[in-house]
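Left out: one protein chain. Kept in place: all the others.
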């Protein structure tokens, strides 16, 4: 049976443009699906950049204005891999044009903006999803399964960190290609929207709603040269952010992110402690899950290092053979596989725009608490 | 040359009575010192318990009232290994009697009480020390050396946790022998004074003064049967406590402790991230120190797992040969060795009562912040 | 500049057919190369299987007789992913037809057969390579660089293991699709050719020529049902093999492989100890390299856990960003990238057929020694 074509229009050609394109190209080699992505067009302001990217990844055509891309009748889905400050405008226009939308995370610059995006896709009834890819690391998906099966019992603690060290140098400029994440006007925030948003998305998926937060932020390097203006400008982003939280299920949590943790490149870790069992995961060894089950016999009770490469682990029967690990890029393949499967079934899995709005509200509360020095309630996403 | 005798009077015969006694007995076998502890007397309210302990550890005599012990002329040093709520009364009396004092941690029930203890030992000018033993894990002492040598550069982050899981069962009673740590009237607080006090003592030793804190606490099991009254009573201690902190050196910190982290028995860990280097340590593998130095050549830069068993590691030339590890109990041996060496030199090393008071003030601020929901400043210990 | 097309004809559609196809499809997305593989045809005896594979991977056509594939003028390169017992016949015919050849490992059923293959490709002067993919795990390639730079100094020890546990059950049959590796007539040998061949290829690449070996083998399950005959037949393969070896550089080595090591799926590890430094690697965490350098200052000397994800690590600048790991399949991408780059430069990198013949001779000596119970010299591969 020939597959149904899903014609993709990608906006952006940076790091995330690459991860998405790789996923679109590979998904049908490994997953048996009714739909097949077709790389129809890539859009970038600069035609030469767009052309080079199209050649490298096999896009059939290019656009230099995203409005033109959205206007094309031969595009089914708009994939937004552009900086944060243009997500809303593009997504709302795409929704109005009736396109399906995949949007990079974070959803928006803040909660209110995100709310307009959710309204747009809900009004247009277009399938939508946000690229919080870490939900689909097989080890993380397994954690979700184990929690949903009730193996942990009552949850007491959740803790997550996302530690990097790439902005310690004072000489690093801000702004422009590759460095827009340091520019508050483009990124919205620093580590909160970039890194903690990942931690929060996973956390509410695994542990349910968050009620309130109490945060601190810091900007260690106060001024940096701006690549676009050429001038030394005040740094507006948060270099580091840590917060306490309470979940609706009664558990206590700590979250921390920084780009000043020497020795860590992308150390996203989380741990969850339940009455009966605990789970720990670490992005630097993403193919492992640490699991402790108190119901094991006492003398041989210990943390189990699960090597997530067996056929009964999530997604893994589609890849190689037991013992052989996959990596970072595969999380995007899994996400598009689930999206395509959901499309065929008429039910798009999360994280949808609405799910991602919840994360956005939490980020807002975190940043607000860092200003007020108090506990801030998380607004409900409805 | 015959050694000078230091005649010990121990109060308490529980877990800590054992660790101290073992240290007193072993120290001269491994360290070359002018002083030699002599196990003169152990004091416990019950004569039979005192007698059994004396027989097992080689104490020459027993007392059943600590006042009698303090009154004895053949005692040079009072070692307090009794519950927290009697530290102050005993210590002040001992100071007045001109005895040297070693006191179990935490120093006192709270800061104000601790202040009276500091005043007493300072007035009496008696050598004094508090058993914050983890400073003298060789790996932790090495961390101190590396920091003091400036290897880490500017410090950005400090994080510490002390996780246990022994009170998860609802059926565990509170109070009485072995369980007084669950009784707020005896312990003063829960994990804050018992476990976070250790984390704080190490932190201020390694990273300097702490300015302010923002905390949350929780008591998961609200009522437990009390062993002494036989009734179900409200639980007054904190089962879990987490707090954000800012140090005077500009670094940000997170601290967390709980007795509800399934899978962890005594997982005291800390990490410190500096501009050039980072350090991580873990009590469950206490003979290792993880060290990352960014100045290493890029291709071979990574976290180094230091096996702290070499002759050039702190304290280790006094033990066995490279590769052979020591354990928990040795930290007490090191502390008494340093105390005895300090006595000979006329300069007692920390943590003195005064140092421990600083920790007490931080604990107070933590508990206050947990009540107020705000940042609380740490009072200065002078 | 348009890329030169390299038209691939693949023989075999199993596990290795998939790894190769994935590599052919991805290589130009990530590596900047003059050549581009084109998936021209896949060959399998069964047309339906061939067709399904072609559809899944995008091959333009199918063949059911490899002779027909070789005869096609529109094929530049024959990729052999069929069982071991047909490598020689196919490779020799392909060489005679002037095709380039990529051949799965092990090269042949034994040394003498391999010698005829080397003769054929050398006579035909066709580019050739054998898929010993583990050389191109970035961590392993880095190990090679460090050794070639002389960082280890004189080498004293080499040790390698490849441990699996998938054949412990007595009920597992032998022979036929997916299980031909248990059938001595098809596989040639058991773990020696399947797993130790990998260990040997890496070893002679990293540590130079091997002089002599002393081996033992064992077949734990003596009889298994044969899938093709339906009868219980004697098992002809080695289930386990361990051997001692001496290298020409004076170092001593131990090698071991088994499919009866409960708890290990594909635990290929090697360690090399030199005068100044040592290296350890492990396929279950393939993105890490453990490195110890005795020249580090004593107090902070320890094994470094290198997370091989930085831009200055081999191959890694072509993938994602620091901290994000790749997996097993990427080793095949690297191999084809190096092959294509070599093609452009006119110099094909190893392992060539001739290199792989050296491994074959060592396997022969190992199996012979297991029979004779003595040290056996390794014949020189020329």
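In this document, chain identifiers A, B and C correspond to the written order of the chains, with residue numbering beginning at 1 in each.
The definition used in the following text is that a residue touches a chain if its C-beta (ideal position, glycine included) is under 8 Å from a C-beta of that chain, and two chains touch if they have at least 3 such contacts.
This structure is a prediction, so every number in the text was calculated from the model and none was measured.
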{"item": "Residue, one of A:299, A:347 or A:380, that touches the chain absent here", "value": "A:299"}
{"item": "Selected residue (touches chain absent from view) among C:96, C:157 or C:225", "value": "C:157"}
{"item": "Residue among C:52, C:252, C:300 or C:348 that touches the chain left out of view", "value": "C:252"}
{"item": "Residue ranges of chain B at the interface with the undisplayed chain", "value": "15, 18-19, 21-22, 25-26, 28-29, 56-58, 164, 166, 264-267, 283-288, 307, 309-310, 319-330"}
{"item": "Touching residues on chain A - with respect to the absent chain", "value": "142, 145-146, 291, 293, 296, 298-307, 310, 312-313"}
{"item": "Absent-chain interface as seen on chain C, which is shown", "value": "156-157, 159, 163, 165, 168, 214-216, 218, 220, 240, 242-244, 246, 250, 252, 254, 256, 258, 260-264, 273-278, 292, 294, 303, 373-375"}
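Operating definition for what follows: only the chains that are shown with their structure count from here on.
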{"item": "Chain A and chain B, separation of their C-alpha mean positions in angstrom", "value": "42"}
{"item": "Distance from the mean Cα position of chain C to that of chain A, given in whole angstrom", "value": "36"}
{"item": "Per-residue multi-chain contacts in chain A, two or more chains", "value": "264"}
